[in-house]
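This view holds just a subset of the chains, kept in their places.
Letters A and B mark the chains as written, and numbering starts fresh at 1 in each.
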């Protein structure tokens, strides 16, 4: 059966050019970049070059980029690291109700360790209110952490405005840009961001690699102590192949960004229109314009997400119901509840995410099959009366 | 994660629908996940002669309700009351651990429908 992948927001296939960039470092050039001589020197150079490339895609300097094992580690490090390092200044953190679990669960953990956290609510589109943010800042606020773009509903927050507010109030600003990278033009300097989390596997790069941007001068404790790697800020033998692959993926994403945005946006809007036109009682989640170019998220009344996913899977379509990370749990997505959906409707929502390999033919296939699947499931539903 | 039998019951559910003149109707909801199941029974001389269901729930919920209706159709009320979710799971060839709670819905929906029938007909438990 031909598979059609609509879950690029969960993870992406490795680009073959990226793989080709990684392979030499897995075999011949395997040396430990911390060792002094040729094997090590070659690896060291790869890491230095890679740092430049990763820095470039977000407008940072190479020395402000620290490699990590992924977006989750970057989020944990940014938040715990600044919280612990600034304990003398205060213990209050501001975030939102729609963050990824990597941020939310880290904040919950800090609450158990003497920190206070404000969770800003969002409107029906998933946007925070800037006045709300301003009013939440206190004497003892040390960090604002607001995600760049939401992984479930695709809503893009007003990052530059938040950066300005943070700066005016002399509070550090971290943003989880894992979903934004490669889909939005990012410049940390323009945006006034102090810390930014990014990840390789969402942009056709390898899994198990990410980075934290830490603006020069920002005080941060280590999360992972160890050897002298990453200017002593993150221990562990450097993952040279993954670092090289991540850099290549950044380079490719950067050079094709404008085209990618255009192509994905067109397919996205075509898909949204197609679904809304052909299926009654369906609602688009997230903001109509301020959304990721590849994100389609809809709530389908009267039926439940998993049974739709299963039906789609049986004909080879891979989609997602809320975040892939939430699928281990039974609760409906916290993001859908935060934008005001009822439990029942949140349960019936579906995310299709579009990536660089998505074709119009694939979208048409979904648009062709989805109405029948929905009808069949609705006919089984005790909530539906046709 | 789902067995072929689960997939088959999900894709081709038996006894979907409602019974207009049902003798017993049971509706239950799962507090764990908020899903809902409705069971309709037609009963003659203490025997379940027809059964229909409707489910708002995951693949496992659909498959368990479907196979449960097959398992009780033609059975006496006493036999049907003995149906447990583990019997349903066995019949399906197993369910993933995190989906076991879904099978409880089917068991409960049948019990609720029988109870409804008994109370309507003044039968003591």
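In the analysis below, a contact is a pair of C-beta atoms (placed from the backbone, for glycine too) under 8 Å apart; a residue touches a chain by one contact, two chains touch by 3 or more.
Owing to the predicted nature of the structure, the values given are computational and were not obtained by experimental measurement.
**Student:** Summarise the composition of the whole complex in this file as a formula built from the shown labels.
**Tutor:** Number of copies per chain kind in the whole complex: A x2, B x1.
Quick note on the criterion: only the chains that are shown with their structure count from here on.
**Student:** How far is the middle of subunit A from the middle of subunit B, if each middle is the mean of its Cα atoms, in Å?
**Tutor:** Going by mean C-alpha positions, subunit A sits 41 Å from subunit B.
**Student:** Please give the residue numbers of subunit B that touch subunit A in the complex, ascending.
**Tutor:** 2, 7, 10-11, 13, 16, 27, 32-38, 54-59, 61-62, 98, 101
**Student:** Touching residues of subunit A toward subunit B in the complex: what are they?
**Tutor:** 302-304, 306-307, 310-311, 314, 328, 330-332, 343-344, 347, 379-383
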